[in-house]
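For this view, one protein chain was removed and the others were kept in their places.
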Amino acid sequence: MTRGFAGSGAALLRHGAVVCAIAVVMFFLIRVIPGDVVDVLAAEGDLSDSEIAALRAELGLDRGVAAQFVAWLAAAARGDLGLSIRFERPVAEMIWFAVPGTLALAAKALAIGLTLGIGLAAAAVIWPRRVFVWLVNAVNLWSIALPTFCVGLAAILIFSIWLGWLPVLGQATLPAIVIGIDIAGQLAKPLHEDLKEIAAAPFVRAARARGQSRATIVFRHLLPNAAPVAIALSGLILAGLIGGTLTMEVLFGLPGLGTVALQAILGRDYPVVQAVILVFALAIVLVNALTDLCQRALDPRLRHD
Amino acid sequence: MRISPVCADEGGAGSVRSRGAAIAVVILGGAVLLALAGPALSGLDPLAQNIGGANMPPSAAHWLGQDHLGRDIFTRLAVGTRLTLFVALAATLAAILIGAVLGLVAIASGRIAETLVFGGYDLVRAMPSILLAMTLLVALGPGILPLTLAIGIAYAPIFAHVARAVWRRESSAGYVAAARVMAAPPLSILSRHVAPNLFGAIVTQAAIVVPRAITTESVLSFFGIGVTPGTPTWGRMIADAVRHAETAPLALAMPVAALSAITLAFALLGDRLRLGSDPLRRGMAA
Partner (left out) sequence: MTRPARLLSVDSLSVKIGARRVVDRVALEIATGETLGLVGESGSGKSMTAFALGGLLPPVARAEGIVHLAGDALPADRPEAWDPIRGRRVGVVFQDPYASFDPLRTVGAQIAMACHLPREAARARTLALLEECGLPEPGAMAGAYPHQVSGGQLQRAGLAAALAQAPALLIADEPTTALDATVQAQIVELLRRLQARHGMAILFISHDLAVVARVADRVAVMKDGRIVETGTAARVLSAPSHAYTQVLVASRPAGRIGAPVRPGDTIALESSSVGFAYAPRRMGAVREAALADVSLRIRAGVCLGLVGESGSGKSTFGRLAVGSARPSSGSLRVFGLEPSDPASARARARLVQMVFQDAAGSLNPRRMVVASLMEPLALHGIGTRGERQDRAAALLDEVGLGTEHLRRYPHELSGGQRQRVAIARSLALDPALLVCDEPVTALDMTIQAQILKLLADIRARRAMAMLFISHDIAAVEAMADDVAVLHRGRVVEYGAASRILHAPVDGYTRALLGAVARLPVRSASAVAR
């Protein structure tokens, strides 16, 4: 057990290093962007040259990139992510208000996706009816062939414009369904393959030979053995989902991190861009770490040795 | 007790797949034809505005109608196909170069290089590809080339990991051990034994990445940070049309349909390639 935890400790360290490295790389990358927020503001607000210089000095943009980085790092260490240059609000506050929207969308989508995906895969293995196998394949083909961006647009076109069920924009149910089906498609097929493989494993035959009932085999051998794969898949899907919600938010006009990110990038609002990237990276790394941890907890072969 | 039927026939969706390759070829062939010959066929300028013809339905002159500025939808779609396909294919090629080629060079140069380069891929992977491409694109400025490069970087880690997986599997294969006993130099092992499998794996992966690159390009253009404004890529057309969808639905439906069709085609192609490169299935077929 101790070695297992040491293993996950090393993994956590690696995940932490990734987040730190992203913070550094992104900071410098963003500084490479030609034109800063003052240029954008100047173009919008007709500022004089002296006003521009004063604004740069006030924002610390006249200092060298390295000096800016040190200042940012020192502040970030105190939990101060700085002020949004455009909105003159604390970045932490903007993020704080945006997170629930994104989280709600992601949670709804994930709930739909996992229920549908795992349910279909399990049903196709437990009841050998062709309809479930057909559904697993169909939902898989759907998710490969139809990106959520397309499905989302098509949904807007059909429900909002042709059918006139208007309040499609600005609410999260439709995008959550769109993302949910996508997740189910990515999950169901490989999970079904894995379950089929486990069902054909010698230890299942051995369990039958020991007189285990069908229900015992399904619930105590098949499903637990599929769990590590299901979790690994969910982890991968979740990492992709975090990016996918971004598109859906912008498409459906939902408040959330995606909308904040797009506005910040278009407006060269460095502190916000940095913070959003950091939050996304943290989320993905957290998902990876959790996936690791769950797999270790579930599989004794990973716990020991 | 039967846990599951072990049958080859996988039902309805399976039969769509068996005809998939043909469907894919038809769609992709149509797209290439549209991209190459489309603008010449209609003989219209994709950028020419005609406020008098705004939101007009299809007619003899304008086969798919006109958008909110009276531009010809068919011509814009054709030019968009050309740009979108070019960006997606070039970005995938860039991703293969940055991912598989650089990754293999790093693996061949020793553990330190491997750790550093794959650490870089891990960084890229820890960011949503859309967000990364957005940031890179803003850093690089708008345009076809930066767009290609940004998408290429975002998808490079996928190819790097595919290449590494094939490399590891192959270098522990019995026939590679036998080749080493024959004193085969690494280059010979790479070209004789690793390359064929690597090629297959990368082509299969490319079929998955190309449609994603197309979608990413469309989303970026939709956000207004892809190509320069006015350039008719599908994403740009969608962004323009979505605000006028009620009056000119065809201007939105057409690029969305084109995007769906092309991703479907690549999905079917990828499926076919995956089955084709599975040595077990090939062994059984032979």
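Quick notes
Chains: A and B, in written order; residue numbering restarts at 1 for each.
Everything that follows uses one rule, which is that a residue touches a chain if its C-beta (ideal position, glycine included) is under 8 Å from a C-beta of that chain, and two chains touch if they have at least 3 such contacts.
Everything numeric in this text was worked out from a predicted model, so none of it was measured.
Contacts of the undisplayed chain with visible chains (whole complex): A, B. Of the candidate positions A:A111, A:I158 or A:A201, contact with the hidden chain is made by A:A201. One chain is missing from the display, and on chain B it is touched by residues 1-6, 168-169, 171-175, 177-184, 188, 192-193, 196-197, 279, 283, 286. In the full complex, chain A contacts the hidden chain through residues 200-203, 205-212, 216, 220-221, 224-225, 298-301, 304-305.
As a working rule, only the chains that are shown with their structure count from here on.
Distance from the chain A centre to the chain B centre is 21 Å, each centre being the mean of its Cα atoms. Per the touch definition, chain A reaches chain B in the complex via residues 18-19, 21-22, 25-26, 29-30, 32-34, 124-125, 128, 130-131, 133-134, 136-138, 140-141, 144-147, 149-150, 153-154, 156-157, 160-162, 195-196, 199-200, 204, 208, 214, 217-218, 222, 239-240, 242-244, 246-247, 250-251, 261-262, 265-266, 268, 273, 276-277, 280-281, 284-285, 288. Residue ranges of chain B in contact with chain A, taken from their complex: 1-6, 10-14, 16-17, 119, 122-123, 125-131, 134-136, 138-139, 141, 208, 211-212, 215, 218-219, 222-225, 238, 242, 245-246, 249, 252-253, 256, 259-260, 263-264, 267-268, 270-271.
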